[in-house]
Every structure is written in structure tokens, then in C-alpha cells.
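I'd like to ask some things about the structure below.
With one protein chain held back, the other chains of the complex are shown just where they sit.
And then subunit A:
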Amino acid sequence: MSLGEPNLSRRPDGAALFIALVLAVIAAVIIWQTSMMRVPPIQAKVGPQVFPYVIAGGLVLLSIGTALSAWRGQFPAREKDNYGPMLWIIGGLVAQMLLLGWAGFSIGTAILFAFTAKAFGRGPLWQTIPIGFVLAFVIWFIFSRGLQLALPMGPLERLIP
């Protein structure tokens, strides 16, 4: 997304222009959704539509301001990012999300734990996954038994009465 260039360069900041576009799209979605609301006439005067329209209007102005700012290169300089570690973390979060429902808290969270450690350069996975599992299982036990939080259970958690 970013070119990683210092903001002093004259050319418009592409990523910042993209932000301006996103803000405009959000404003459009708010206006579109709000206009589809059916409001009884008695509420129409200061009804539930006023505030969303005001916010959408504000977002349109901010989108224009962001575009101008991007054009002038006023956004702070950014360093070039490393996407590998990010993907490990996002992958870990997605894997945990999809595992929790049937494999339980400990297994899902073990994957998240190990993937995050991997993102920060600690591995290998066959070592970190068991560490994460033990930790997650202890946490599950403390929070679901001790503090009565409803945490997802899988086959392994069900072994504990």
C-alpha cells in the first residue's frame, strides 16, 4: 500500500489518497443505509436519521481535507513495513477464530500463541504450539472454573469435570 517514501517528495501520497477514498466510501454507505430507513413521520423532525447524516457530512469534508493533505504530502514519513510477521499474526487470529468453535479454547489459542511468537522470530512451531497449549489450558481452567467466564470448550476441555 505504501511506497515508503519520505513525505517531502512532491508527488501525491497514494496511500493517503486511498484513505480519503475510504472515508468518502464510508460516508456514502452511511448516507445510503440511513436513507433506506423508514421513519414514521412523527419522528421525522429530529429523528434517528439526523446524527448519521451529520457524521456522513463530516466524513465527506474530512475526505476532501485528507485528499488535499495527501496531495501536498503532509502525512508523516513512514518506514517500509515488513508484511511477513503481520501475516503470521493475522493468520494466528483467523486460525484461532475458526478453531475455537469445535476444537476448544486451548487448541485454538495455542495456534495463536505460537504464530505470534513466530512473527517475533521465536520458533519452531512444534515447540511453541505445545507451550501455547499448556498456557492456554491453564488460563482456560482459571477463567472458566475460577471466574465463571463462558469460554469455548472442545474435546480436551470436556475431559475436565
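In this section, a contact is a pair of C-beta atoms (placed from the backbone, for glycine too) under 8 Å apart; a residue touches a chain by one contact, two chains touch by 3 or more; residues count from 1.
Basically, contacts and distances are computed from a predicted model.
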Identity of the absent chain, which is to be given by its UniProt protein name, from "Acyl carrier protein", "Putative tricarboxylic transport membrane protein", "AzlD domain-containing protein" or "Sodium:proton antiporter": "Putative tricarboxylic transport membrane protein"
Considering the whole complex rather than only what is displayed, give the residues of subunit A touching the chain that is not shown. 2, 15-16, 19, 23, 26, 29-30, 33-34, 37, 39, 43, 45-48, 50-52, 55, 58-59, 62, 65-66, 69, 74-76, 78-83, 85-86, 88-90, 92-94, 96-98, 100-102, 105, 109, 112-114, 116-122, 128, 132, 135-136, 139, 143, 147-152
